[in-house]
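Quick one: the structure is below, and I'll ask about it shortly.
Taken from a larger complex, these chains appear in their original positions, while the remainder are omitted.
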Amino acid sequence: MIVNCRVYEDGRRCPGEFTPETAAQASREIDAFVWIGLYEPTPDEFESVRREFSLHELAVEDAIKAHQRPKLERYGDSLFLVLKTARYVDAEEVVEFGEILLFVGARFLVAVRHGEASGLQQLRQSLEAHQEFLRLGPSAVLHAIVDWVVDDYVPVMQGVEADIEEVEEQVFSLDRANPVERIYYLKREVLAFRRATAPLLIPLMQLATQPLPHVCPEVRPYFRDVHDHLLRTNEQLDACRDLLTSVLEANLTQVSVRQNEDMRKISAWVAIAAVPTMIAGVYGMNFQHMPELSHPLGYPIVMGLIVFICVGLYVFFRRWNWL
Amino acid sequence: MIVNCRVYEDGRRCPGEFTPETAAQASREIDAFVWIGLYEPTPDEFESVRREFSLHELAVEDAIKAHQRPKLERYGDSLFLVLKTARYVDAEEVVEFGEILLFVGARFLVAVRHGEASGLQQLRQSLEAHQEFLRLGPSAVLHAIVDWVVDDYVPVMQGVEADIEEVEEQVFSLDRANPVERIYYLKREVLAFRRATAPLLIPLMQLATQPLPHVCPEVRPYFRDVHDHLLRTNEQLDACRDLLTSVLEANLTQVSVRQNEDMRKISAWVAIAAVPTMIAGVYGMNFQHMPELSHPLGYPIVMGLIVFICVGLYVFFRRWNWL
């Protein structure tokens, strides 16, 4: 599906509706560039775009099939950048990934999106308001999209960190939760998120430092800034992974400590219960000569003794923190 | 065993049956190249091939013995590439490996296969249908085979990932499974698979970026694409290894938690059973003055008391989740 197809001349949007064909033609006639946005295109839908801008067969295949690693390729004269978008679904503690594939040429930028992503509409509007930046050409649009994708990693990171803090509280709280499953699946998401973002570091570094075709030198420091934001996210992810490994082990310790506490509590009660059985056993013996048995207060005294010892043990165990 | 021996002129297959000798001669006379496929050849079977294309002694030894690491060597004028094929046997959760060894020269490609592999027949047919690609010479065939081998890693990866998901469900399910053996052997397979695929990354990078003899520059971006697919598989393998390590520890935690649950359940029943013993012990004492003993309702009242306390404890433990 073609979402939008616009032509920009000297930083300003040319009026009128365009198809890829008319847009390509316009960009050749006047000194302008085309920005085409597609959403999960079929091979047929993409065919006219491919033809007009002579995109490379391999990149086109990737753009239609998606499920690529983030990467920057140079096919002949044009650049091909793959990005992963991320969204944190807090209810399920899952990171959902989409994909944006960008073709950049001298006079065009083609963006193919797979999966959900929000705010591209806003991005377009705010960019069209910055004529002096848009005047720098397709690489300005490239930067804007990359920046927007990488900025969207921040709330995901915050969601993950908030969940890790919740898990920490659960582990060290007194309510005997065992969040091992939650810890494990959080680690799974952290690993998946890292796999989606870390490979983007090298392409961003290339965009920031190497002279690439169609990338305006004025835009380079901006890519360096994005690279820095991504590096920060990656360092946080590494720390998260490390913390989740530690929290898994801390949780195991807590489980063991609680098991010990339970065992001691149970044992204390068993000890208290053993007292009456033992004493009653003694006075259940059938010796003919047991003076206590015939004493009129024998029974109440023994019962009192039993209660006294049991209460004494209870107090004692309480003081030892066994109960 | 010589599986096939064909000569290609300008992207088209020359008619007729060839032996290695006639094929080599034909390729020298007309501007053509030879594609020979062998399956677990004996030294004798391989001798004529070696002689015709003057292959290096060391490479020939490797091709016959197999059990090599994936690697790319340059012996004199020809290239020698070793690949591992992989197949996932889901019933036994085992990855089976085969080996393909490729010799590439200016006018020949010799492929030696060890172990099972499927679909080479189809590969040949689909490649012969792409004359414009086959016209690029032996390196086009080289790419086709490498691409096909690396693509075959994907179902293996999926099989492993599906088994990891099953194991995760087992670990966190309530049915007290202890899949530690399965986790361990999955990790073993992941390590073996990684060892079979990771060393291929450098040869592919070399094929994609370095000017190598007999590798047509037009084919290079295709190798880069294969490299990317392999990198993706490798990153997934690393994540799998990490996850299996974590799931092993999570499983240990689950085992401990269940042990604690069992201990508490057992203790609760012990506590319930201790009550009648204790009370009966008291009324088994032989004191002469125990008014309850002579009371006509003494026995039913005490029995009722016992039942009441036991049921009370049961309800209590249920509420505490000990039973």
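Residue numbering begins at 1 within each chain, and the chains themselves are lettered A and B in the order written.
In this section, a residue touches a chain if its C-beta (ideal position, glycine included) is under 8 Å from a C-beta of that chain, and two chains touch if they have at least 3 such contacts.
Computed from a prediction, not measured in an experiment: that's the story for all the values here.
> How many subunits, all of the same sequence, make up the entire complex in this structure file, 2 of them being shown?
Identical chains making up the full complex: 5 copies.
Keep in mind that, in the parts below, only the chains that are shown with their structure count from here on.
> What whole-Å value do you get for the distance between subunit A and subunit B if each is reduced to the mean of its CA atoms?
26
> Which residues, counting only subunit B, touch subunit A once they are in their complex?
168, 172, 221-222, 224-225, 228, 231-232, 235-236, 239, 242-243, 246-247, 249-250, 252-254, 256-257, 259-260, 263-264, 267, 270-271, 274-275, 277-278, 281-282, 284-290
> Taking the touch rule as given, give the residues of subunit A at its contact with subunit B in the complex, in rising order.
56, 58, 62, 68-69, 71, 73, 75, 178, 180-181, 183-184, 187-188, 191-192, 195, 199, 245, 248-249, 251-252, 255-256, 258-259, 262-263, 266, 269-270, 273, 276-277, 280-281, 283-286, 290, 292-299, 302-303, 306
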